[in-house]
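With one protein chain held back, the other chains of the complex are shown just where they sit.
Our next item is chain A:
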Amino acid sequence: MRYPDVVVVGAGVIGAACAEALSAAGLRVTVLDRGPLGAGTSAAGEGNVLVSDKEPGPELDLALASLGRWPDLLAELGADVEWDPKGGLVVATGDTALTAFAEAQRAAGVDARPITPAEAFDLEPHLTRAVVAAVHYPQDAQLQPVLVTKALLAAVRRRGGTLRPGVRALGVRLANGAVAAVRTDDGDVPCGAVVIACGPWSGEVSTAFGAPITVLPRRGVILVTAPLPPGTVRHKVYDADYVGAVASGDADLQVSTVVESTAGGTVLIGSSRERVGFDASLRVEVPRALARRAVGLFPVLADVQVLRAYGGFRPYAPDHLPVIGPDPRCPGLWHATGHEGAGIGLAAATGRLLAELVTGVEPHVDARPFRVDRPGVCA
């Protein structure tokens, strides 16, 4: 057996996207996951690919790059992953900085269109009439995270890569101070480089690899309703508070509502943000707050049944930016994590950026804001 050039630890959407881009660049890749493939955080959220919620800055740049990359990447993969550029609508019912925010986004290259409440009701007939301001974001899209992760991994395998579910990485073996092999519970895997893409577990795994970075879990819960007639909810509809919650680091419960319907007619209501470690027990106040906001946006939803709630733990760095790049402490060790509530959307550009850095190609986005050795990340 030939040794892989790169071992990717973690088969979530980020590990899968990195492995796909590395294999497309001609490298021989092995992907390990301690569990089944793609069953971590990437199977526990929604598949929003958003620009509407991002303020101008490095994450928005990465999001725009990713948004541009997804359609081509999906065409290359030849897989149906339920890609739907359905567009988003941010609405506000009170005093708001919404239009100023949209103005700044437009300057940064986002298609953000302030519209009147009447125009918003045309787009969403069941929207609460309390809306006083709205912005339409035609670029917002979605895809199915589980399917996309599988499609990326399938491409890796087609190119001769190896997928090893059920194999846990335990640490690294060094030779002359550089990565020589990944230690696993199924023996050593010799390699030239390793990418840690373990989502909210990247902190613990990087520590085991002797190069700790700070990545923390931020819990999120999503509600799913019974199916509604087609056309009840047509776009992704957010209340304007979404923007504030995404950027904030408060430990307290934050809720910002995103209401949208799926192909099957069920409505997804996401999502909450709590810093409670990896505690997954139910706190009724969380789904209650989501339900309140959703009924506030769409009063017709009051009568629909809630089928279930699910959720997971978003991986975030203290400064809320992704961590993508080489670890300066250990040649051959790379990180790709910290995508918080946007890892699905950001995966396409993340994979490409990491592969560019590994192979020494000029990066298509500025990589410096995501470097590993920034304050608070590299302990």
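Assume a contact is a pair of C-beta atoms (placed from the backbone, for glycine too) under 8 Å apart; a residue touches a chain by one contact, two chains touch by 3 or more; residues count from 1.
Going forward, contacts and distances are computed from a predicted model.
Peer 1: The chain dropped from view, which UniProt name applies: "PqqA peptide cyclase", "Sarcosine oxidase subunit alpha/sarcosine oxidase subunit delta", "NAD(P)/FAD-dependent oxidoreductase" or "Vanillate monooxygenase"?
Peer 2: "NAD(P)/FAD-dependent oxidoreductase"
Peer 1: Any idea which of A:Gly161, A:Pro287, A:Pro322 or A:Gly351 touches the chain not displayed?
Peer 2: Result: among the candidates, A:Pro287 touches the missing chain.
Peer 1: Touching the absent chain in the whole complex: find that residue among A:Ala25, A:Ala43, A:Leu77 or A:Ala97.
Peer 2: A:Ala43
Peer 1: In the complete complex, which positions of chain A touch the hidden chain?
Peer 2: 35-39, 43-44, 144, 146-147, 150, 153-154, 165, 223-226, 264, 266, 269, 281-284, 287-288, 291-292, 294-295, 301-310
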